[in-house]
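Below you will find the structure I want to go over with you.
Only one protein chain is missing from this complex, and each of the others stays in its spot.
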Amino acid sequence: MKKSLLALTLLGAFASVAQAQSAVQIYGTVDAGLVKRTDQTLAIGKRANNTLGFKGTEDLGNGLKALFQLEIRYEPDTGTLESVTRPLFQGQSRVGLQGDFGLVRLGRGLTALQETSTAFEPWRGLPTPVGFQTDLQVAGYATAFGSGSDPLGAAGNSGNRFSNALFYNSPEFAGFQVNTTIGTKEANSGAPVVGRGSALFPQYPANFEASVNPYSISATYKNGPVAAMLATERNAVESRLSMIAASIFATPELKLMASYQRQNQDHTRLSNPLTKAWILGANYTMGPGKILAGYGQKSPDGLAKVKQLSVGYEYSLSKRTYLYADASKKKNPTLTIPTVNTYALGVNHAF
Amino acid sequence: MKKSLLALTLLGAFASVAQAQSAVQIYGTVDAGLVKRTDQTLAIGKRANNTLGFKGTEDLGNGLKALFQLEIRYEPDTGTLESVTRPLFQGQSRVGLQGDFGLVRLGRGLTALQETSTAFEPWRGLPTPVGFQTDLQVAGYATAFGSGSDPLGAAGNSGNRFSNALFYNSPEFAGFQVNTTIGTKEANSGAPVVGRGSALFPQYPANFEASVNPYSISATYKNGPVAAMLATERNAVESRLSMIAASIFATPELKLMASYQRQNQDHTRLSNPLTKAWILGANYTMGPGKILAGYGQKSPDGLAKVKQLSVGYEYSLSKRTYLYADASKKKNPTLTIPTVNTYALGVNHAF
Partner (left out) sequence: MKKSLLALTLLGAFASVAQAQSAVQIYGTVDAGLVKRTDQTLAIGKRANNTLGFKGTEDLGNGLKALFQLEIRYEPDTGTLESVTRPLFQGQSRVGLQGDFGLVRLGRGLTALQETSTAFEPWRGLPTPVGFQTDLQVAGYATAFGSGSDPLGAAGNSGNRFSNALFYNSPEFAGFQVNTTIGTKEANSGAPVVGRGSALFPQYPANFEASVNPYSISATYKNGPVAAMLATERNAVESRLSMIAASIFATPELKLMASYQRQNQDHTRLSNPLTKAWILGANYTMGPGKILAGYGQKSPDGLAKVKQLSVGYEYSLSKRTYLYADASKKKNPTLTIPTVNTYALGVNHAF
């Protein structure tokens, strides 16, 4: 019995070591595959964002926790950050407190609308062009004329995050949750936004402060197999993006989802300020395999429609590793090559 | 008993795993808060340097240890490194050996003077403008005319570190310790230093070698509640910075501190080569709370005086996490806005 006690004592010593070590958790994703697009050479590309992150939680007692998260984003095919001009912690860099009141964080990360939307997209918001997030859903608006969540951000910044922001997530209450992101007006080395100005006198010159505090709010609801969201966002140049989405597990294997989004850029565009899009999607699980499918349309100002049809298949080798095969056909009549097919085959490993 | 032995054997197996894992320790700080300065918009800013570091120690036997430390510095409000041009390991990158003889390291890090000085500054050398380190104490000289510890360093390098240096810290002896940093003369992609030259023919052209080996020496003394330091430093362009400082715990809760520093730039400036500054500070601990206060003056060549008064409060949620509130008033008659008030409210989390 003495020896058993000794064993327990040693275990105690270990417990403290383990606790100290668990302060920082390293996590991430490496995703690489072969990608072939119409009129492009066969390339090594990615399906998911590639991340290397550091995070930790500290129990402060009384249900209060301190937490932080720092997330590097990189391209495994070349070993580089996502872009030379992107921040080291492009994924996120936040510190905060969690308690009965919810979760409060300061720093940089996905806006409430952007973060919530991925659950209603058939490729879970992955940035692959086979998915719908990058062009048809929220991120797709991040191209010009002050669109996207962060139009006054530094060159290379992703368009779907706020820097210099306060993030609040409420506790869940009867299936409802509210998420809010509010940014400061501070200038952030942004490129000029011409908008209703001219190239010489842009509406927002380089490194300009926001004309309003950017904010993003999403409300979600979950009830058994059903989930829904409602979200709206106004960026630093007063563009507004709103979204409604829902999903249902028709059977335990089959998840159906739909979303509708509308962007109004009338503060910066002289004409055609409206963009609308809708997406239908399905995921079907069969043992270690999963089929993904989606169809969507985007109508800038009701004119030329972009149409996309995608299918994919994932085969899980474990909870952390899966193989995938994706294919999509996308039509955009305004482009030189109006129809682009994309095929991808790769491996995704989480650590 | 057999099972107990088995338990011990398993513990042995764990011990080796734990040892292998403890080779590299990940540590860091995330600090973010709301900052409001006179004539600037409300911003998300920081009080402390934000770090993500990797360090380790290896026991070589006979009291000898090998050790290394690599420290990233970043801005959590934007996810970027401190500056695009700063090194990845802006904090430090050193490898060395420790034994009875003391600690010898090679690489890049704070100079002996700079590292020692923080114990005598009421904000512990934190870079917040509410503190005194950045402008009134050592780092404040790092602005022009070959001042700072590393005037010939690459653009964006902090002014209070040596690259290409050998660091030696003696063992403590009767309360005394000596710290020495010696740099090589090697060129390091530095910008030109005009000095006593002209814009066309600078005294130190771009990427020039040091005219002398830069060095920094500090001696410290500790005796119960009393501590004192004496330090001097000569940089690569022969500017000399000297400092004397002392602190005393008047009661276990109350730490009082004072420092005086003098910089001579007569090798690079034609006139007014002297800068002098002094700082008085106090820290008062009340349970989980701590009050910080300081007053200081800086006199470039005995002319226009810069004066700063600061107060702060820290509230510890744990040993690793605290909230803070800071305020300061600073007068510099040579600036367009001669009086600047700064207020900050935030959270600091160490991991």
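Per-chain residue numbering starts at 1, and chain names A and B are given in the order in which the chains are listed.
Basically, a contact is a pair of C-beta atoms (placed from the backbone, for glycine too) under 8 Å apart; a residue touches a chain by one contact, two chains touch by 3 or more.
Source: prediction; values computed, not measured.
When the whole complex is considered, the residue among B:114, B:163 or B:203 that touches the unshown chain is B:163. When you scan A:80, A:207, A:251 or A:334 for touch with the missing chain, the hit is A:80.
Hidden from this view is one chain, which touches chain B at 3-4, 6-7, 10-11, 14, 17-18, 21, 23-24, 26, 54, 56, 58, 60-61, 64, 66-68, 70, 87-97, 106-108, 154, 163-166, 184-186, 188, 209. Of the residues in chain A, those that touch the hidden partner chain are 1, 4-5, 7-8, 11, 14, 18, 21-22, 26-28, 30-33, 40-44, 52, 72, 74-81, 88, 317-318, 320-321, 346-347, 349, 351.
Heads up, the rule we're going with is that only the chains that are shown with their structure count from here on.
Look at where the CA atoms of chain A average out and do the same for chain B: the two points lie 37 Å apart.
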